[in-house]
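Below you will find the structure I want to go over with you.
Every protein chain except one is present and positioned as in the full complex.
Presenting chain A:
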């Protein structure tokens, strides 16, 4: 930093330790996706999160101008008082942010900064100056879906930033990084690839010195398949990461969200059940208002408390993390193929995308090969329609390449919204998709029948 006053690091604030400790005591930690432009409102949001009837961690989500480094647009918006879609942590004086956090951020309420930038240098500098030691992202997951930054440049940026972030440990604050790789594209990315990229980004963080990590996985379209995916993620973590260094965070569905209150609640409830049953330690919630607007503070609190209540009456299902499954086999094959491309994981990731060993379906970034396609099967499971050059064995039932039409893609994109908004006994507003699902069943595969260990 060029000499701005540094806020004192708060000793003892350890995001990873806090979450693992609460989870070990049997409580799922819940977290909003909250970000407001004005420091007073951001503080009110954190305060409400902290006092919610749930075990929570705080979130400061940054605005899109800060993410994209559009300094001119940000300065213009701030000068004109135009609203932003998040907290501009780089533009605000560190003293303003320190005051915004004072008395809230602490060992019993660690705050994570969320952004989404492939050029995050200024953001990491701002965090270091403030002693904020928990954030998230990744060289792949904050690059490919959202912009035009070349992957190689994103890897370079993230390498430098992770190394800088790791130095916080010497100042007494254990740095924590969460992968966003388990959320790629928000929807329609097959779980094997989500798990693989999440694991690879965690290994990248640890290679550059950040020991405490969390690995994301976003709820997809089928509860049974999601359960299998979280198990695969935990098994790979157990095999590849030091014990006690990691936890898993489940995201409530990131795609087109239900527009009805009952649909939104059922989907969030299913996410909370997935998290608890699979042994995930943390859940990032969505609100009823999510499909329409940036949710107000009270909607965030309501979502946190609803998810915590569902979690408290759900138990871990007793299935082993070491179970074998199609998702595990696929994720392991992808991870090991990338690890085989060289000891420097950043370079290996760039090579993997160039060769199509990693290839995100429907991602139009120039560095993504774009040869893979995905689709939903008749039961709502996410399948590969075309595996392109992915290094996967070609013995599965869905290894035969087939095209996906615009009508099929449209139906698949709306599947979760359609399924969860549907009222019992009524036809969905958009028909032509899979068979109707009764309301209390939630996601297909999520009924008690499907919760049995299926001899996997």
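The rule is short, and it goes like this: contacts are C-beta pairs under 8 Å (C-beta built on N, C-alpha and C of every residue); 3 or more make two chains touch, one makes a residue touch a chain; residues count from 1.
In this text, contacts and distances are computed from a predicted model.
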Hidden chain of the complex, named as in its UniProt record, picked from "Methylaspartate mutase", "Cytochrome c domain-containing protein", "ABC transporter ATP-binding protein" or "Altronate dehydratase": "Methylaspartate mutase"
Of A:147, A:296, A:342 or A:388, the one touching the omitted chain in the full complex: A:147
Selected residue (touches chain absent from view) among A:44, A:68, A:240 or A:309: A:68
Where the missing chain touches chain A, by residue: 64, 68, 73, 145-148, 256, 362-366, 368, 370, 404-406, 409-410, 413-414
